[in-house]
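With one protein chain removed, the remaining protein chains of the complex are shown where they sit.
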Amino acid sequence: MGERISRRDFLKGLVGGLIVGGVIGVAGGYVAAPGKEKTITATKTVTSEKTVTKTVTAATSGAKTVTETTTTTVTAKPKPREIPSKPIKLGVITILTGPGAMLFDPGLKALQMEVEKINAQGGILGRKIELVVKDSGGKPDKCIEHYKRLVTEEQADFITVGATSAEACALAPIAEESKVLTIIQEGTATKLFEEVDPHPKYVFRINNYDALDAISHAIAIHKAWPKAKKFAVIGADYVWGHDEWNIITTVLKKLVPDMEIVAEAWPPLFAKDYSAHISKVLAAKPDVVELCLWGGDLVTCIKQGIGYGLFKQCKVASVTGGEYVWGLGTECPEGILCSTRYYFLYPPWDRWHINKEFNEEFHKRYPDSHGGYPGFNCNSAYTAIHALKLAIEKAYAITGGWPTTEEIIAAMENLMVPTPGGYRYFRKEDHQMLGYAVSGFTKVSKEFGFAILDPVWAVPPEEMAPPPGKKWKEWVESWKIE
Amino acid sequence: MREILVTKGLTKFFGDFKAVDSVDLTLYEGTITSLVGPNGAGKTTLLNMISGVIKPTRGKIYFMNKDITGLPPYKIVKMGIARGFQLPCVCNDLTTLDNVRIAILSHMGKVRRLFSLVDKDKEVYERAIKILKTFGLYEKKDLLAQDLSHGDRKLLDVAMAFALEPKLILLDEPTSGVSTSEKSKIMRTIEKVIREIGITALIVEHDMDIVFSYSDRIIVMHEGKIIADGKPDEIKSNKRVESILLGVE
Amino acid sequence: MIEMTRFILDGFFYASILFLISSGLTLIFSVAGIINLAHGALYMLGAYIAAVLIKSLINTPYAILAFPIAALIIGLIGIIIERGFIKWIYEREFVYQLLLTFGLALVLSDITRITFGTEPIYVTKLYIHAGIIDILGSPYPVYNFIVMAVTFLIGGLMWFIMYKTRAGKIIRACALDREMSEAIGINTSRVFTLTFFMGSALAGISGALVVPQSAAMLGIDADALIESFIVIVIGGVGSIKGAFIGSLLIGLIRAFGIALFPEIELAIVYLVMAAVLLIRPRGLFGKEYRVA
Partner (left out) sequence: MWLRGNMLSYKTLLIIGLLILFAIPLLGSSYLDFLFSMALIYSIWALGYNFLLGYTGLLSFGHGAYFGLGAYTVAMLVTKYSFRPFLPVLGIAVLVATFFGAIIGFLCARHVAKYFALLTLAFSQLFYALTFKLYHWTGGSDGIVVKSLDFFGVEVSAIKNPIGYYYLTLIFFLVSVCSGWRIVNSPFGKALQAIRDNPLKAEAIGIPVKRYKWYAFIISAAYSGLAGALFAPLLGYAYPDLFHFSFSGEVLFATLLGGHRVFFGPVIGAIIFTIAKSYIIATVKYWPLVLGSMLVITALFFPHGIIGTIYVVLKRRGSKTP
């Protein structure tokens, strides 16, 4: 009996709650936000810029106008803001669990290494850097959760992200909204700056994105085997694999009008057996077989390729190759054309001391990390932290005080950064960093105990990067080749 | 008397074991018939076939001149055959009240209702209370079925069958596993109810004294066949039956 | 012609891997009635252990010992799992068994990550040194044959144990009817432990056998689990024979699928599964069970 009464009341309560909810929902949701904005603009005059931009991140709509007012007041203010004493909090979201971890673990190591070095030299403008590392496990929901937590709860000043394409694309809009300088190292979906976030303000990306990899690789293939006509692919059966192959073939068609695709095999991601695929590809007797695979998949495929005489029967190229073939040790077949975003031996150590020092220190610290030498994610980690340092110092030189996020961004656009992989710069229009892509033929090296790229040559950005605002396809189509 | 249930050559094989062997059985309206026989005589199997729990290998079942052979149990129930089980078969995590109520709701065809609260349904509640009172379970109506005594669980099982207001009710040893003192009590309750509503009943029972006390007619099964069928005193005087029943008891 | 033979060979090869992975799962299910979600993790752990052992023994003839050792270790872990955790919840609703093994899977795979690092471990040497022979004028790795042979050996051994030995009879008795076999004085709890040992050892050995021709890396656990699920759903849950036929079916269909319509490889196993389920809801060799 009594129970029934309580139930009725419970329902009443909920129905009541419903109505209230509706009211508050609309009111709280769509009316409160502007109210917040007012309070902030009020407090602005008294509080320092930093806190303002921070509170703004908590605010929702209307925040934009606020930051604008703040920046204007900054330029108006004659006396520069003094440098805060507390350390810089750099949020790091990366992947440390699951199959993706092998890519990002070395990157994190490199980042910690560089941060320690910078801190040892007194940090950035005397401010030490403090890393707050979060593991997203490659899942967009966790990634976003971490990001929001870093921005609001843990008050991170800047955030750098090593992520999957999905995470990067999911994150970008939120990053723009929360107005925190976000440097995406990895997360190289072509669509990030082509569709998802075409006019980035707070988001920067370091690594060459997929289209760049593919275009540079295609050019390399053509340079390596100008006479090759019949092409085949073994590619991981997901967006990345298909996209890369699509771009490569588009470019090759441009360069070799009478090229033909003789076979395609699409093993799923993380497949353990490629024998059937290799058999199929071999059956088509191609000149060049492209392996659109990465990590363990690539190694496994090459290994099984040896068993199937793949490398005796045709030329083989791999769009990512570079550092993964290390996994094969001295068993690696020679003469595979591998491309990569950064190669630890390029620019040559004797001609580029940054690369030399970076490699030697990394090797000293982490001899048993992936091959013992830094990969492209290590380079991007180095680049991220040093680009930030340079930008802050540059902005400081101009304003004479601790710069706001907007000022740092301004300084970062078109910023030229000396990285282990040579000079790289952020393109102003789309915040994409551009640098050399490296290609070369595998050659087993007793000294390193695995196959290195030798000879190795670089494809300059001008050759592989579509001009800002232009989609890669239009650009490639527009090539004039006589 | 009109015949309510007729089976023709009803047979069930389990593998090559004949559980029930071409049984021709006819039940008449308003009578209480007892089905007796040693273990493995095929009594329960027969009940299972009539109530549709298992499908006969051969033979036909007619209920009020309609062929119900091989219909799924819930359809047979809708036609008016309810049954109680040998081991008390109730919904353990529901209260006694709810157990009866769900049976009533199902009988009234209300189970499809998605958003009406059971507790708000006065009519069902009254009916349930009435049934619970007749079976002396009213005091225990808010206990979970799993907390009831064995005897009460058997009663609840039977009560749920009655809640379906069947024309024919099949009871499988309603007093098994119950102390002798309770036995007669339970049986008396059941008989009382049956007589009141005047429905037909087929009851499987071991305890002959009880059987003789209430039955209008007794059917004796042995090794899947009906070996005797008649009024209690006829059966009493039947030597063969005696030997068989004694042989096992 | 050459292609044909190769595709068939590839099919058999993949089938044998599938069988190795799925047989352990289905064995445990058929006897102890547990869906062991940690099976994939055990497989991965086995791969890692084998990889490390082979790497360290690669230049000695003892490298071959890596396989039985890995199997043994994983088998022991299986015993620990059964004795330590699952034993307590046989009687409980099976949702808890699922939750438990799910948790154990998470724990095991994370332990793997913590102990062996995020870096994949490759043992290319063994695969290459096993040699390459010539079939109809095109090279083929000997290692694949080794794997197939071992699979047949193991399959045969399982058949022998199950149908020719006393232990097998007892195990099958338990699989058929737990109460009954307890009634006739079989120590079922020991049988279950034995089963878990065998099932886990199978997971271990399959992981170990896969390593030389692929790699020990994080994430292979989930895939292995799913694949074996599909195999046993097709073959009929809890039937070793079913697992065998199921893997063969998938292996071959996949091989030809890759050859003929590469685009649907990813989906092909699921399509096979759907087809089988529509025709035979209980899988090819699934046992009868009461629905209500």
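A, B and C are the chain letters, set down in written order, and residue numbers restart from 1 in every chain.
Going forward, a residue touches a chain if its C-beta (ideal position, glycine included) is under 8 Å from a C-beta of that chain, and two chains touch if they have at least 3 such contacts.
Remember, predicted model here, so these are calculated numbers, not experimental data.
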According to the contact rule at the top, which chains on display are touched by the left-out chain? A, B, C
Could you tell me which of C:64, C:106, C:136 or C:153 touches the chain that is not displayed? C:106
I'm checking contacts with the chain that's been left out. Which of B:23, B:68, B:103 or B:219 qualifies? B:103
Considering the complete complex, identify which of B:55, B:113, B:192 or B:236 is in touch with the unshown chain. B:113
In the full complex, chain A touches the hidden chain through residues 2-3, 5-7, 9-11, 13-15, 17-18, 20-22, 24-26, 28-30, 32-33, 57-58, 60-61, 96-97, 134-135, 137, 139-142, 144-146, 148-149, 151-153, 164-166, 169-170, 173-174, 177-178, 189, 191, 195-196, 237-240, 242, 268-269
State which residues belonging to chain C touch the missing partner chain. 29, 33, 35, 85, 88-89, 92-100, 102-111, 113-114, 222, 226, 229-230, 232-233, 237, 264, 266-267, 270, 273-274, 277-278, 281-282, 286, 289-292
Identify the residues of chain B touching the omitted chain, counting contacts across the whole complex. 51, 53, 72-74, 77-78, 82-83, 85, 89-95, 98-99, 101-103, 105-107, 110-119, 121, 142-143, 157, 160-161, 163-164
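Note that only the chains that are shown with their structure count from here on.
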Farthest chain from chain A by C-alpha centroid distance is chain B
With centres defined as the mean C-alpha position, give me the chain A-chain B separation in Å. 73
Please compute the C-alpha centroid of chain B, do the same for chain C, then give the distance between them in whole Å. 49
Whole-Å separation of chain centres (CA-atom averages), chain A against chain C: 37
Show the residues in chain B shared as contacts by 2 or more other chains, in ascending order. none
When you check chain A against every other chain, which residues touch at least two of them? none
Under the stated contact criterion, what part of chain A meets chain C in this complex? 96-99, 101-102, 105, 237, 264-268, 270, 272-273, 275-277, 279-280, 282-283, 295-296, 299-300, 303-304, 306-309, 312, 327-329, 331, 369-370
Using the touch definition up top, name the residues of chain C that touch chain A in the complex. 2-3, 6-7, 9-11, 13-14, 17, 110, 113, 117-120, 122, 124-125, 127-128, 132, 138-141, 143-144, 210, 213-215, 217-220, 223, 254-255, 258-259, 262-263, 265-266
